[in-house]
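What follows is a short report on a single structure.
A protein chain is absent from this complex, but the other protein chains hold their places.
Naming follows writing order (A, B and C), and every chain is counted from residue 1.
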Amino acid sequence: MEQIKKSLNEIVKSLISEKKVEYVFGFEEGTLPLKSVPLYIEKEEDIDRMIWNEYCNLNLVKFLLEEPHGKKIGIILKNCEIRSLIVLINENQINREDIVIIGVPCSYGIIDFNKVSKLIGGKEFTEFKKNGNDYTFKGVDFEKTIKLQDILSNSCVYCKDKNPVEYDYLVEAPIEFKTIQEEDIDEYLDVIEFEKKKPKERWEYFKKELEKCTLCMACRESCPLCYCKVCFIDSNQPQWFDKTEDLSEKLLFHMTRAIHLAGRCIMCEACTRACPEGINIHLLYKKLRKMSKDRWNADKIELGDPSVLGSYKIDDPQEFMVKED
Amino acid sequence: MEDTEKTEEIQVIAPTDKVTDENWEPKIIAFLCNWCSYAGADLAGVSRIQYPPNVRVVRVPCSGRINPLFILKSLQVGWDSVLVSGCHPGDCHYISGNYYARRKFSVLDDLFEFMGIDKGRVNFSWVSAAEGAAFANIIEKVTEKTRKLGPNRLFKEL
Amino acid sequence: MTESKSESEKEFEPKILGFLCNWCSYAGADLAGVSRNQYPPNVRVIRLMCSGRVDPNFVIDALIKGADGILILGCHLGDCHYGEGNYEAQANYKMVDKLLKFVKLDNRVTLDWVSAAEGTYFAKIVTDFTNKIRSLGPSPLSKKSNPSIEIQLKMKAVKQVVYNPRIRKLVGRERNITLNENVYEEIIDKDEFDLLLNETLEAEYVRNQIYFHLEESPKSVKEISNKMGIDKKIIFEQLLVLRQRSLIDLSEIKGYSPVYKVKK
Partner (left out) sequence: MEKIGAVLVIGGGIAGIQSALDLAESGYKVYVTEKTTGIGGVMAQLDKTFPTNDCSMCILSPKLVEAGRHPNIELLINANILKLDGEAGNFKLNILRKALFINSEKCTGCGICGQECPVESIDIYNEHMVINSAAFVKYPQSVPLVFSINKDMCIGCGICQAVCKAHAVEYFQQDEEININVGAIILAPGFDEFDPAPLQVYGYGKYPNVVSSIEFERILSASGPYSGMVLRPSDGDIPEKVAFLQCIGSRDVHHAKPYCSSVCCMYTAKEAVIAKEHQHQVNPTIFSMDIRAYGKDFDKYIIRAQDEYGIRYIRSRISSIEENPRNNNLILNYESEDGSLISEEYNMVVLSVGLNPPDDAIKLSKIFGFELNEYNFCKTDHFTPSKTSKSGIFVCGAFAAPKDIPESVIQASASAAHANILLHSARNSLVTKKVYPPEINVEGQAPRIGIFVCHCGTNIGGYVDVPSVVEYAKNLENVEYAEDNLYTCSADTQIKIVETIKEHNLNRVIVASCTPRTHEPLFQETIREAGLNPYLFEMANIRDQCSWVHMHVPIAATDKSKDLVRMAVSKANKIEPLQRTILDMNHNVLVIGGGISGLSAALGFAEQGFMTYLVEKTTELGGHAKNIHASIEGNNVQEFLSNIIEKANKNENLKIFLESEIDTIEGFVGNFETKLKSSENKENDEGTLEHGIIVVATGGEQYQPTEYLYSKDPRVVTQIDFEKMLFESKFDEKVNKIVMIQCIGSRNEKNPYCSRVCCAEAIKNSIKLKDLYPEKEVIVLFRDIRTYGLKEKYYREARSKGVMFLRFEEDLPPELEKEGENLVIHVDSPNIGKVDLELDLLVLSVGIHPPYESNEKMAPMLKVPLNDDKFFLEAHVKLRPVDFATAGIFVCGLAHSPRSIDESIMQANAVVSRASTYLSKDEIEAEGIIATVDISKCSGCGLCIETCAYNAITMDEEKMVVEINSGLCKGCGACVSSCRGLAIDLLGYTDEEIYLVINEFK
């Protein structure tokens, strides 16, 4: 981490001092333990407040969407976030030339606080301590030590591309980074496991999970790819959704959202981490990325790629069509 | 043979407001593209090919016009199943609308499969302007399938 | 007449149905009675106002029910109380006769003319016809013969033919277009018309047979051809018409042979 921090500092410093950018997006320590908040680094002295660690778990790209075009901005990103940036560039939301990407190789990944919360029984912690991979959480009436592996975001557990694919500056990372998490795990293992269940079980699972949804839109708000000016759920004329407590409304919302993310989801899993009800909604989107790969061989995320639903091949598979006898 | 049967056969259709399991008849909404599938349905008509009376057709210019939301909404409001039909690959009057449609449909299809929702209620097909009999056959198939599945309570009695 | 249990061992006594018009033939029968003309007791008479009333399906139904013979009697041509009713009867009889040839029952139905003055002639007709039927033996459709499934199916097909509205219309207009004039003020040659009628009847009869064979169970062209003893090409051609009319449908393909079924 120290090495990364050092390299990061140098890059940010040079960008600021040479006025290559108006400011750099990074993180600083939040007011609560284990919370980070975004930091605008405009001056060299801001750099001291900058942090970089496993709880820098917000996707800063989301903030870029607020910025006007033509403003040169630096941004510190992990590869999953870079992927989201690529999609946004492809979708004309961000100009590549406006952005200076400071790519950071990722080690273990980031913490999923929904997992933490579950392991400490939904209680609130006020302090924590870190000793190697052991994280100790302390609250009013408890203290619990948890291994990092158990609270990592799922996206990080399955992540295969920890090194930035697109960047202007690459932060130097310690050599051992490259050997971390190189286990031979299928990146779609959770989807594959889920697919093995019986249809009824799958349906019951989603029914049960989505029952909990309150249509609070945290998934939408956290998603780097949700930038529509008016979300379809808020549309009137026609008013497709009544937004009632009816489960069918929730199902329709999540299914439509999944279709909107088909082949676009960059598997950061921000949605699942953001869900106050702990619904693993990302599973749906991940499934559709896997499907894009299986069906159309379209799971790479590269600059200039056509979108999955905006392109086709003449011989796309169509085994699901009903045929006459 | 055909004319005598007409008067002999009497069929009672369930009143449409109250649906009970015994007198239930499936109601199917079909989105057909104007140039091929709707024309195929017309040909079935002109050729007097008989098929079950359970489908209500919505004409759209192209299968590419069909938003997956139409399909989901149809199931939500209670249609027992949905049929979507366009021109065969290569025949699209608008050059490529059906190819984009096919991608959307496969997403929806996989989503249904993954979520364990019965796929029998969502049916996609290609029917050309020359395939009157094929159109009738597909309607028969979809109606039979829907009948077996029973009334659509998918999004009703959750 | 008293019936004895051992009748079946004795000479066969046919059951004959007679359709008699009110104005001539029935009166002729009355005259035979008044004159005490003797004739066999096998005929059961149904009185109708005119021989033109004898719908072809009366005849077919009576045969299906097991009648051994059918006798249709009307006024002599030109004498019809209603003008041309007996010409209608003639046209209908012609169609029935052609159809019954297919099932080899044509010699069990006869049309003749008896006037109110011909009591003796009436008795003679009845006697001759009864003798003829007696010599033919029981109808293959009567209970005594234990009718085979094949003949029943064939009769069902014949029955459907006479129900066919196209054929009825064709027969109904025959006289007009072959004797008076058709809509173009032309006259169609009688032979030409007969040819057309024959072809139409045969085609419809074959189609109906095929339909009923398929109603029993789905079959291929070859299977139907074997059952009906008709060339595969003809069966196939008529199958196509049935399919075109959306009465039958493909059931499955066995090897290289499509198997057809009736449409519900």
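General remarks:
Here is the rule we use: a contact is a pair of C-beta atoms (placed from the backbone, for glycine too) under 8 Å apart; a residue touches a chain by one contact, two chains touch by 3 or more.
Note that the structure is a prediction, hence the values are computed from the model and not measured.
The chain not shown here is in contact, across the full complex, with A, B, C. Checked against the hidden chain, the listed residues A:M1, A:V37, A:L189 or A:C228 yield one contact partner: A:C228. Interface residues of chain B with the unshown chain, by the touch rule above, are 2, 5-6, 9, 11-13, 16-17, 25, 27, 29, 34-36, 38-39, 41-53, 55-62, 64-68, 70, 73-74, 77-79, 87-88, 90-91, 93-97, 100-101, 104, 128-134, 136. Touching the omitted chain from chain C are residues 165-167, 169-170, 173, 176-177, 182-184, 186, 188, 193, 196, 199-200, 203, 220-222, 225, 232-233, 235-236, 239-241, 243-244, 250, 253, 256-258.
For chain A, the residues touching the chain absent from view are 69, 91-93, 227-232, 235, 237-238, 240, 260, 306-307, 309-311.
Throughout what follows, only the chains that are shown with their structure count from here on.
Distances between chain centres, each the mean of the C-alpha atoms, put A farthest from chain C.
Rounded to whole angstrom, the centroid-to-centroid distance between chain B and chain C, based on C-alpha atoms, equals 47 Å. If you average the CA atoms of chain A and of chain C, the two centres end up 84 Å from each other.
Chain geometry summary: the mean Cα position of chain A and that of chain B are 39 Å apart.
Along chain A, residues 325 each make contact with two or more other chains. Counting only residues that touch two or more partner chains, chain C has none. Listing the residues of chain B that touch chain C in their complex gives 1-4, 47-50, 136.
Touching chain B in their complex are the following residues of chain C: 160, 163-165, 208, 211, 244-247, 263. Across the complex, chain A is touched by residues 68-69, 72-73, 76, 83, 89-90, 96, 99-100, 102-111, 113-119, 123-126, 131, 133-134, 137-138, 141-142, 155-156, 158 of chain B.
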